[in-house]
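Heads up, one of the protein chains got dropped from this complex, but the rest are sitting where they should.
Chain naming follows the written order as A and B, and within any one chain the residues start at number 1.
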Amino acid sequence: MPSARVVKNRTEFEGKIYEELALVQGADIPAWSADAELRHVGRSRLRVDGPQRVSGRARYTTDLMLPGMLHARVVRSPHPHARVIRVDAKRALALAGVRSVVDRTSAPELFDEEVHYVGAPVAVVVGETEEIAADAAHLVEIEYESLPFVVDLEEAIADRTRVQRKESYSRGDARRGFREADIVVDARYTTSTQLHNCLEPHGAVAQWDGERLTLWESTQAMFDVRKGVAKAIRARLDDVRVICDYMGGGFGSKLGHGHYSEIAAVLAKRLGRPIRCVMDRREENLVTGNRSATVQRVRVGATKDGKLTALEHVAWSGTGTEDGWVASTTGPSNGLYEVANVRSEQFLVLTNTGPFSAFRAPGYVEGTFALESAMDELADKLALDPLALRRKNYAKLDPQSGKHYSLKRLDQCYSRGAELAGWSRRKAGGTAGRHAYLRRGMGVSTQVWGGGGGPPAYATIHLNADGTAIVRAGLQDIGSGTKTAIAQIAAEELSLPLERVRLSIGETDAPYGPASGGSMTTASLGPAVRLAAVDVRRQLLEVAAGLMEVRASEIHLTDGHAVAGRGGKKLALDEVFSKLQNYTVIGRGSRHPNPEDVRLRSFGAHFAEVEVDIRTGAVRVLKIVAVHQIGRIVNPLNAKSQVEGGVTQALGYAVSEGRVLDRLSGHVMNANLEDYKIPTVKDVPDIVVEFVPDLDRRANNLGGIGLGEPPIIPTAAAIANAVANACGARVRTLPITPARVLEALRR
Amino acid sequence: MKSFSYAKVATAEEAAGLLKQRNTRLIAGGTDLLGLMKERLIEPDRLVDVNGIAQLRGITATKENFRVGALTTLAELAAHQATPLIIKEALADAATPQLRNMATVGGNLVQRNRCWYFRSAEHRCWLKGGPRCLAVDGDNRYHAIYGEGECRQVTPSDLAPALIALDATVVMRTDEGEDSLPLAQLYVAPTARHRREHAVGDDDLILAVRIGGDALRRHATYLKFMERATWQFAVVSVAASARLVEGRAQDVRIVAGAVANIPWRVKAAEDLLAGEKIDDARALAVAERFVRDARPLRDNAYKVAVLRELVRRAVLRLKD
Partner (left out) sequence: MPEYRGPGPTPIKLDVNGESRLLLAEPRRTLLDALRYDLGLTGAKKVCDRGDCGACTVLVEGVAEYACLTLAVACECKHVETIEGGGADVEALQQAFLAHDAYQCGFCTPGQIMALAALLRRDGQAGEEQVKTAVAGNLCRCGAYPNIVTAGVAASRAKTSAKAK
């Protein structure tokens, strides 16, 4: 057995660096070399869970129908801020089929006396059917005492009691840097609240067996759900089993347990029946998280020839009622460019709106829009090509740590992207469209992100007597294709066809696995799976060596055979297996720490081409070129899809999505998929995806890091820059609506 | 959705009989009705399903008369070979394919508006009996830019402006028997006593919509402005029609949707075009005149610019 030891590790998650202790076993192995002949890794493979997902057979949390299952419906506050005086459930309880109504007096662990946003929970009704629960929820009478509230971000920023400084960063002397500047851009950018609207709603189904709880939950982080729920209901970890077989999108909003998880767990125990608590679409838009709206001020100073002398970025992010953390909006400014003098501040601003949560590259999406818009404004003033300005301030070393990057090929992203986009066609002032009122333009923007992953992550692989393998890991697949990537890695190292590797994932009785977030799932778990497979192979070779009467070090696995030396003895693995019969070969692997001396980051560049109707303000995005560098791509087919998806979400963020709040009532007016406009199939432009082929061999034993979030980061700024190029309208507010384009054109 | 009783009827007479009962609503395509019921904006005790009334289905087309039964779906209307081009244009971007398969012509004409204050069960707006219109001081980016009334909702239908541009008439069965009136007259800005977007009562039955031969021969076009490529109710729409006599426009109709409580016409703008050749300058003048009396709210001045441009382009398209 390999010995276990505790190591220190630095992991970057959602734009922040965490230093943690982790338990690892054995020793790591080097990444596959560039010329390694790999049969699975790096090749396009169809998703291993595809047949389930396209046939309707995949059972998502919301599809679970347990015998005797009851339905919980939450009664929510119509007030943005109020005290709950009285809850009268008499009429609700009188309705046939209603099993329970609980509020603060009967379930103090579930509710607060004060509600701080429209949609905050006040009571829960449990009924035999969804319809009955909804009827009863309507009959619960609640008396409130209204309290003062603010839902508008700008209004809240003006109120000191609602603003907290959460992060600040500086290097050099920004003041001096601005004194040295020939040109200064000083601009204010604002972004709207983006709502996740994962199609599968948040929700949980709870069932108790004595003291043991099974919780099916639509989540990106089963182990965090287990921890959170166990703590909330004061249970032991082994008494809570969380299951998530299939998951219908999370995008950051399902990284922990929800109030619904607690409702289901607590009430299922009380009532002795399984309980389903699943959000409806309105609840999805009110209470399950969002990307913070921001107000940002960016100042960039540069010399006449375009060398940055100073950069200052101050961001205010509306976190709703979340007062614990805030996303790092200033992260891109702190770390993207080589500039000696930087100062940034990140403020959290409380409003009476639903709490924010992580949303695919939280902070970096908002911050990159501001920073990369400002860079283009600077290029305009300097009469420099925007790409040239970026190249001029290219950081070869990580500007924050002074360390080398494990891999940085941003320059290749720029040059290949420019080629694919036809950047040489770009003209200052844009080009003409088919009509006099149509203008075309191009824009570029840069992406930087973490996603290196790290420990802890563990996997075991069981090799069966028929030569099939089962990979067991605490992994959930949220639609990103991780499951397929993991199967490819295992198949590669085991020299097995993909269809002989089965995954046993989706529940917490497995070894710990990371959250599906922070672009780190494959980069965290993949190396552990590879080591588990190596462990299996080592044992298998020992067995084969025994049977072949040679030393294990003299044979290798190839094509389902153990081969001794060059052209030596050959033994079919099936023969080995048949000798093993009911024995199980068990391989174990754990994720080892990241290298200390380099910074792991991914880079990319997006190029947008747009057409603007200068009479109506309509913006049509024609093309997005996305070139990314993450090192090894495990599955090019899924990776391309991942990028197209990120670009599409970014497109919505850039031109059509934004929560609408009514300042007078504090309500979200577009809490539905009619008025909250995510892109449709007809909105999606031509998306060209390419990856820099170089491997990131220092990062981990796969040679690559994560891709989940990078593709959503730079798009909005690229589009805004293209709009400005097309028609001179610099829109500093997202989304770039026709109204805003027309307003900018008037300026 | 509150529970209700349900009956299917086979004839208009049966429907008329049942619809006299209190709190009874008819259901055809159901795409608007069920949405309203799910939000509990209306809570009927009884639904009368009229889909079985065969005489309300189908399209009859001759050179002089185009008649669409009220139960014809939007998809059926869009697919029919005799359907005027402007109607096809209006339906191409109306809602989604599934909704067009379900929604009926009759239902489309009397659907309730999409104002988010009206659609929110937790807001008591003027149209729902409240003291004032919440859009006036609220978020009114999609609201009316014309009209003096209390309510700032706008007409959602793509079909209505196109049909009015063709002088369509609607055939109804009311208490007084069968009645035929110009479609435009169906739309009346809500008043304190009649807080509704149209003059159709809950117990009235729309039987059909008719377009006469003169209108069928007009040049006509429909333009719709949305903020995403598809699946949005019109931010602004414009239907225009005219007869061209030796290159000069006659019988001009310009009807804007989503800009006022009712499909909106500006007679003075139409008159500017009547008897004139259509060219760039004329189109622009007509468009300028059309929007001259617009009174946008805080958030929707852009709709005036969009409307001006849509009118201009629609007028120019009449040439073709």
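Here, a contact is a pair of C-beta atoms (placed from the backbone, for glycine too) under 8 Å apart; a residue touches a chain by one contact, two chains touch by 3 or more.
Remember, predicted model here, so these are calculated numbers, not experimental data.
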* Pick from A:Ile17, A:Ala36, A:Met65 or A:Ala428: which residue touches the chain that isn't shown? -> A:Met65
* Asked: Looking at A:Gly177, A:Gly228 or A:Gly481, which makes contact with the chain not pictured?
  -> A:Gly481
* Structure fact -> It is residues of chain A that touch the chain not shown, namely 46-47, 50-60, 62-63, 65, 129-131, 196-201, 246-249, 251, 280-281, 478-481, 637-638, 640-642, 644-649, 672-674, 678-682, 684, 687
* Chain not shown, touching residues in chain B -> 1-10, 14, 17-18, 27, 30-31, 34-35, 38, 45-47, 49, 51, 75, 95-99, 101-102, 230-231
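By our rule, only the chains that are shown with their structure count from here on.
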* To do: Go ahead and note the Å separation of the Cα centroids belonging to chain A and chain B.
  => 43
* Complex contact set, residues of chain B against chain A -> 1-3, 40, 114, 116-117, 120, 122-123, 134, 137-139, 141, 225, 227-233, 235, 299-302, 305-306, 308-310
* Contact footprint of chain B on chain A as seen in their complex -> 78, 131, 134-135, 138, 437, 613, 615-618, 655-656, 660-665, 667, 669-670, 674-675, 677, 679-680, 682-683, 737-739, 742-743
